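What you see is the complex with one protein chain gone and the rest in place.
Per-chain numbering from 1; labels A, B and C assigned in written order.
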Amino acid sequence: MIKVGIVGGTGYTGVELLRLLAKHPQAEVTVITSRAEAGIPVSDLYPNLRGHVDLAFTEPDVNALGQCDVVFFATPHGVAQNLMPALLATGTRVVDLSADFRIRDAELWARWYNQPHGCPELIDQAVYGLPELNRETIKNAKLVACPGCYPTAAQLGLMPLLENNLVDSEQLIINAASGATGAGRQAKVGMLLTEISDSFKAYGASGHRHLPEIEQALRDMQGAGSKPAQVTFVPHLLPMVRGIHATSYARALDASSLPDLQALYEERFMDEPFVDVLPAGSHPETRSVKGSNMCRISVCQPQGRDTIVIMSVIDNLTRGASGQAVQNMNIMFGFAETAGLDVVALLP
Amino acid sequence: MIKVGIVGGTGYTGVELLRLLAKHPQAEVTVITSRAEAGIPVSDLYPNLRGHVDLAFTEPDVNALGQCDVVFFATPHGVAQNLMPALLATGTRVVDLSADFRIRDAELWARWYNQPHGCPELIDQAVYGLPELNRETIKNAKLVACPGCYPTAAQLGLMPLLENNLVDSEQLIINAASGATGAGRQAKVGMLLTEISDSFKAYGASGHRHLPEIEQALRDMQGAGSKPAQVTFVPHLLPMVRGIHATSYARALDASSLPDLQALYEERFMDEPFVDVLPAGSHPETRSVKGSNMCRISVCQPQGRDTIVIMSVIDNLTRGASGQAVQNMNIMFGFAETAGLDVVALLP
Amino acid sequence: MIKVGIVGGTGYTGVELLRLLAKHPQAEVTVITSRAEAGIPVSDLYPNLRGHVDLAFTEPDVNALGQCDVVFFATPHGVAQNLMPALLATGTRVVDLSADFRIRDAELWARWYNQPHGCPELIDQAVYGLPELNRETIKNAKLVACPGCYPTAAQLGLMPLLENNLVDSEQLIINAASGATGAGRQAKVGMLLTEISDSFKAYGASGHRHLPEIEQALRDMQGAGSKPAQVTFVPHLLPMVRGIHATSYARALDASSLPDLQALYEERFMDEPFVDVLPAGSHPETRSVKGSNMCRISVCQPQGRDTIVIMSVIDNLTRGASGQAVQNMNIMFGFAETAGLDVVALLP
Partner (left out) sequence: MIKVGIVGGTGYTGVELLRLLAKHPQAEVTVITSRAEAGIPVSDLYPNLRGHVDLAFTEPDVNALGQCDVVFFATPHGVAQNLMPALLATGTRVVDLSADFRIRDAELWARWYNQPHGCPELIDQAVYGLPELNRETIKNAKLVACPGCYPTAAQLGLMPLLENNLVDSEQLIINAASGATGAGRQAKVGMLLTEISDSFKAYGASGHRHLPEIEQALRDMQGAGSKPAQVTFVPHLLPMVRGIHATSYARALDASSLPDLQALYEERFMDEPFVDVLPAGSHPETRSVKGSNMCRISVCQPQGRDTIVIMSVIDNLTRGASGQAVQNMNIMFGFAETAGLDVVALLP
């Protein structure tokens, strides 16, 4: 039983970590911090945890966190950077769910997040926590930077095509849509039920912070000799709670010599516990992964033309955040990769 | 590991049984029947089960079902009645989620369900499967009739008051609201998203089939010497998927001598694994029990007047159907009552 | 063409007033105030108004408002009280959508709103703007206090029973549910889509500010010789945008001598342009009044027992606020009562 700490547990990724870890056979949450809610039982904020989690929030404290085997950061960007040097110095390993260590180029990070990076010297140690891409390096990582929700869905969807240099990497389009939990639990007029229910819109069309992260990982997975991936990424806001759907479009470099796409995808992910390639002709629904760590994918080539369409769905709070964080922890500590994550999605 | 059969597994209570039983430590589903879908893998209908359940639907067959230790009926009313004599004769025990054996008076059943009862001779053997009321008799029951969703929520909410003869039992009001899964998975215009989304209405105000069931169980729990419970029951349809909320109103027989209601409720349910009395002043939310077997209850006495208000919430598919069915199975087979049901509700 | 001013136009009742008045044949909005948004075009906040309303918000100013024939207050409680003496002194007539002048007992108001009433000397002049109750006095009123949303639905539903002394007025129960716009457009965590979507709960069960308002108007409509109405009122929050549904329960004083309830209701509201009694056996849906000023009502007497059930629906922003305000304006200025309000509800 390893000891787990959570920094910033009042948001949705925090309660999702607690939901999953409460039933993990080899991990136990011993510390959960929140400056604003210190002293309050966790289950006062989240009644679903009544009877499952007895912890109360405490002030963040490096000494207490340092006694954990692993610490999750479920904080807004900018927080993990400041605590990281002191915390890593204690020998505790870290899974950061925030954006702080996802981008290797500190300048690029600073430009998209409108602030200088608070800890550029540790960026090199961070491993991007997409298991399908970096499983081996995650095993021994001290610091894992968990992928964002949109990037997870999109990167898995495009992976087989880019690894095999099959598409024009400079003309990638990712049209994605997210449930409202993607925006967190802050009190904002724009996220009231009365503002976004029964409606749909794009946002951040001219530039969203997940763009550089997406492009970096796509480039990491590209086969040798291909031009660096360039993406047009438009996110949309769905009138629902959980779920991300990415519809990605890629243009075949040579449509006449494409391999069987269905077979390509099935083989690529055959041994992956958390990627499910649906039968040909299927369309994945976000509800089919609600509360689970699975990513479901379909691929097709409409009218046999040059453009390939990939549809991939995840639960943004599970595979897009807390579930993938637990998956990374499992890999880091040599547990079964599915420990605590072998959950059937809640449908209907 | 006991062997479990499910009759009529294509509906929502069927897939919910599969979700719960797929992770049960002591039970394994070996047969699932559906005339209409025979031959089709279960996961074709319910993609959330991909990777968790490998079964395919088969034609209902008493021999195959008779080899199970327990069979669940997740069928519309009228079906279990016909199979029951042959099935019970095999020695298999049965948990019936339908309404067939809930009402002890066959005439009354026939009147509300507009058809003669198909198997009146077995009604006596049926135990009404509300564990908080009938735990001891459930243990040895051959046939458990699982309570309906509305009855479960309402009966638990009124139980402490009726057991102690505190309220006018002839003036009970149960105002309840259910998510749309309560209506099942039939193709009906009236249940289209386009008809019931973003709207709210009552239905069955002048008479709903759960009324006689509610009154029967309330009378079973009443203290000696009280007048038989009489209920005004109005159900409403919520524009959402899962969840039942019952707001019950009872008039104190003597408001000046009422005990502390909060203490009364807390003590009554102190040892119940699946009833949670919320702190005074709370209001239970249906989402706090989504996907879980818990019933959460609040009680208050507005303005110190004579009318007591009880709010109780359950997930209609879990505690209101399949979860309670598994709880009954656990009791029948001497398993831990929480086996397979120790699930954190999915929130948000 | 009369000139209309709106104070506090940034909330949902403000935009709803603009939607309705933009097409009113005899009224024109000339001033709309908002301290926070002064200088901003109205259509920047509410894109549905693009092309229909050219106004910009201005600072509240009694002189400018005093040049209007009528001023609507679409403000939180406490605001209208402060401006009222100066504004009424200009001769402008006022329709106040807030709670400031609804309750005739200043002490009672102060207790429920946790602050002293800012203008008790004008309370006497205020007419409670429920046209079905006070149409004649509204005609010449200087100051109309528009009913709250819950009170409107509940009072219309109980009106025929109370006017005719048919029920026990001390045992009234109003179980009501509202769409989330009832809570306004403030940034509150508790009203995020992610908190209240796909869920249902009661709130304010032990005391809601609409209770004294409901009881006051019910007492106004009671026939002579009856005991003052006493209500148990429990509001609930619906996971949807617009609509209120009130399910009211009243106990017949003498069930054996009740008149035909359907006929009673139909006759009472026969000449009312904005009350529609549905055919016997119907259940009103909130969507049937979406965006319209209509209140639809059904009444029934389940199992022929003593308890009468009344279901009434309104759009909380239209009949429950801005539509009823316009209806009051029409009555005050001698316009057709339906002017600007002859709208077909948006269904589906």
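Before moving on, here are some points about what is shown:
The rule we apply is simple: contacts are C-beta pairs under 8 Å (C-beta built on N, C-alpha and C of every residue); 3 or more make two chains touch, one makes a residue touch a chain.
Please read all numbers here as calculations on a predicted model, not as lab measurements.
Of the candidate positions A:Q81, A:S169 or A:T286, contact with the unshown chain belongs to A:T286.
The chain not shown here is touched by just one of A:Q125, A:Q171 or A:T338, and that residue is A:Q171. Contact with the chain not shown here comes from a single listed residue; of C:V189, C:A263 or C:L346, that residue is C:L346.
Among A:R135, A:K188 or A:R251, only A:R251 touches the chain that is left out of the view. What subunit A contributes to its contact with the hidden chain is residues 171, 173, 175, 177, 194-195, 197-203, 205-207, 211, 230, 232-234, 236, 238-243, 245, 247, 249, 251, 281, 283-287, 290, 298, 300-303, 305, 307, 309, 311, 313, 348. Even with one chain removed from view, subunit C keeps its contact list with that chain: residues 12, 15, 18-19, 22-23, 46-52, 181, 197-198, 241-242, 276, 278, 284-285, 287-292, 294, 296, 317, 342-348.
For subunit B, the residues in touch with the chain missing from this view are 12, 179-181, 183, 185-189, 191-198, 239-241.
Keep in mind that, in the parts below, only the chains that are shown with their structure count from here on.
Computed from the mean C-alpha positions, the centre of subunit A lies at a distance of 37 Å from the centre of subunit B.
One inter-chain figure worth recording: subunit B and subunit C are separated by 38 Å, centre to centre, where each centre is the mean of the chain's CA atoms.
In subunit C, the positions touching at least two other chains are 194-195, 197-198, 239-241.
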